[in-house]
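The complex appears here minus one protein chain, its other protein chains still in place.
Order as written gives the chain letters A and B; numbering starts at 1 within each chain.
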Amino acid sequence: MARIDVRKTYKLYIGGAFPRSESGYSYEVTDNKGKFVANASLASRKDVRDAVVAARKAFGPWSSRTAYNRGQILYRIAEVMEDRRPQFEEAVRQSEGGSAALARGQVDAAVDRLVWYAGWADKLAQVIGNANPVAGPFFNHTAPEPTGVVGVLAPQESSLLGLVSVVAPVIVTGNTAVVVSSYARPLPAVTFSEVLATSDVPGGVVNILTGDAAALGPWLAAHMDVNAIDLCGVAGSPELATSLEVAAADNLKRVRRAPAAEPDWALDPGLSPMTAFVEQKTVWHPIGI
Amino acid sequence: MPTTAPTDPAPGLTAYSEVTASEASLRRFLHGLPGVDQVGAEARAAGLGTRSIKTTAKAWALDLAIRMVDLTTLEGQDTPGKVRALASKALRPDPADPSCPSVAAVCVYGDLVGEVKAIVGDQVNVAAVATAFPSGRASMAVKLADTRDAVAGGADEIDMVIDRGAFLAGHYLQVFEEIVATREACVRPDGSHAHLKVIFETGELQTYDNVRRASWLAMLAGADFIKTSTGKVQPAATLPVTLVMLEAVRDFREATGVQIGVKPAGGIRTAKDAIKYLVMVNEVAGDDWLDPDWFRFGASTLLNDLLMQRTKMTTGRYSGPDYFTLD
Partner (left out) sequence: MGFEYAPAPESRSIVDIKASYGLFLDGEFVDGRGSSFKTVNPATEETLAEIAEASDADVDLAVRAARRAFRGWSRMSGKERAKYLFRIARIIQERGRELAVLESIDNGKPIKESRDVDVPIVAAHFFYYAGWADKLEHAGLGANPQPLGVAGQVIPWNFPLLMLAWKVAPALACGNTVVLKPAETTPLTALLFAEICQQADLPPGVVNIVTGAGGTGQALVSHPDVDKVAFTGSTEVGKAIARAVAGTDKKVTLELGGKAANIVFDDAPMDQAIEGIVGGIFFNQGHVCCAGSRLLVQESVADEVLARLKRRMSTLRVGDPLDKNTDIGAINSREQLERIRELCEIGEAEGAERWAPACDLPSSGFWFPPTLFTGVAQAHRIAREEVFGPVLSVLTFRTPAEAVEKANNTPYGLSAGVWTEKGSRILHMASQLRAGVVWANTFNKFDPASPFGGYKESGYGREGGRQGLAAYLKGAEA
């Protein structure tokens, strides 16, 4: 008789822990052919609330880490992901369909993207910061700092590469993130959260909620303790995107607008995924004896 | 062992006797004074320099400035004839205008005090530089003899220099004790004393932090006036240096109840500059200091410019150097 396998419960990832949804709801996740795969936790507005609290708590310590240390941790995420490549390949293939080679390509690219962003940790300030030659006896310099807690509506289609491409730039710059995964393809995100939990990423730096961006987005966009929001996950829903942008104006969140359609994640991301969520701080000091 | 001033210290000063009890405590105190940010201090001085003084206020300020001048000659080539001429000018700066006030004092080397005294009598003070002016590099015995000699010669005021070498080496108590000793040497047989001005040579102290420390050091040691410069070192008096010293005398009076005078010397050549200083005195220390007893200009060419501007105010036309004496 064949061994009965032990199935994994797919849970949320909040503050470094793996709770079920506060609401107790879950939803059926199917593969791309419609076959049942698992029940995922259906995050509620209260899970959003808890995740924001966790992200805020983590922000001070995370943003105070040295850039070198953040880079090391991002690289560590890549290492641990690399180790779990077969698992991610399966999850991506199950979610997105296509060939094994295609899924492998996605996982490879996701790992490589983490490595790319890991390297940016201690370079971005040098590239976008400045010493400013002001007309007076003052030392004056401008350097980027993280914006704070960033809400991320992750892409709906690209379940792993897309997810990594929107989460990594947020955290490498010192922000903390509350991520709403793809609704229909959440399982790679849950596995990713298990990687985060074992990669020296402090609890709360990344919080991952599986659920519906249309339902959770408004709570995240209107939350007064969230400093910025990436609307990528509602690409193709301009009315929803507009309403979220309107809600985000209540505390002047920095908004990374939703594109008309999901971009080609294989392309060079450029700097804008990082610069969208940094503030430029200018410091003055007199020069004298 | 604590050093005491020759006369009983003011009640407010007794609280500071601990401060000057040892090198260590004096250093702790002076280094505990609030720092001076150079850029901020210079910006404040420049800001005060933009005050625009017109009409009646200007006329009043010009006369006050004349009354505050310590008309100075401190040259190796000074002769009795030269200083007598200067003394005459000090008495009647503008012979054509009897309403023009006399200056505060004539400032010369100690050996020429008598020549000046002979001309000005009691109408204008005579100030003598002493203590191996301008370098201050001599033994204490020589410095004190220099001082006593000038006082005996009739000097009303003694302008001493501090030992900048000792100050910069951190020997604050030595500098303190030299000032105390010089102050004792200023005492006349009748118990009165020549007013003591203490010159820091701020151009050699370099930093405003040092100027603030030197100010407190000298005030605690019994200086009647604190003075910027000898006029022999550049930069001499500047607005920001004077600002820091005015802040010091203001704070010192607040702390001890004792009022000390301030004398910028050297480099002040125009009436416009002098008025900037008066504005600064007014706004930083307050109008209690707007008096020749509490503020002086150590200068020579300044006087003629003050006179020219004064004439401009009364006649309404610009004057020229030929109309004022070159003494």
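Basically, a contact is a pair of C-beta atoms (placed from the backbone, for glycine too) under 8 Å apart; a residue touches a chain by one contact, two chains touch by 3 or more.
What you see is a predicted model, and the numbers here were worked out from it, not measured in a lab.
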| item | value |
| --- | --- |
| From B:G35, B:P95, B:G170 or B:P235, residue that would touch the chain that is not displayed | B:G35 |
| Residue of B:T56, B:Q77 or B:S139 in touch with the missing chain, whole complex considered | B:T56 |
| Candidates A:N32, A:N69, A:Q87 or A:T275 - the one touching the absent chain | A:T275 |
| Hidden partner chain, touching residue among B:V108, B:V126, B:L144 or B:V279 | B:V279 |
| Residues in chain B touching the chain absent from view | 34-37, 39-41, 43-44, 50-58, 60-61, 247, 278-279, 282-283, 287, 290 |
| Touch list for chain A against the chain that is not drawn | 127-128, 130, 132-136, 138, 140, 142, 145, 147-148, 227, 238-239, 241-243, 245-246, 248-252, 254, 271-272, 275-276, 279-286 |
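The working rule: only the chains that are shown with their structure count from here on.
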| item | value |
| --- | --- |
| Touching residues (chain side chain A, partner chain B) in the complex | 136-138, 286-289 |
| In the complex, chain B residues that touch chain A | 37-40, 42, 206-207 |
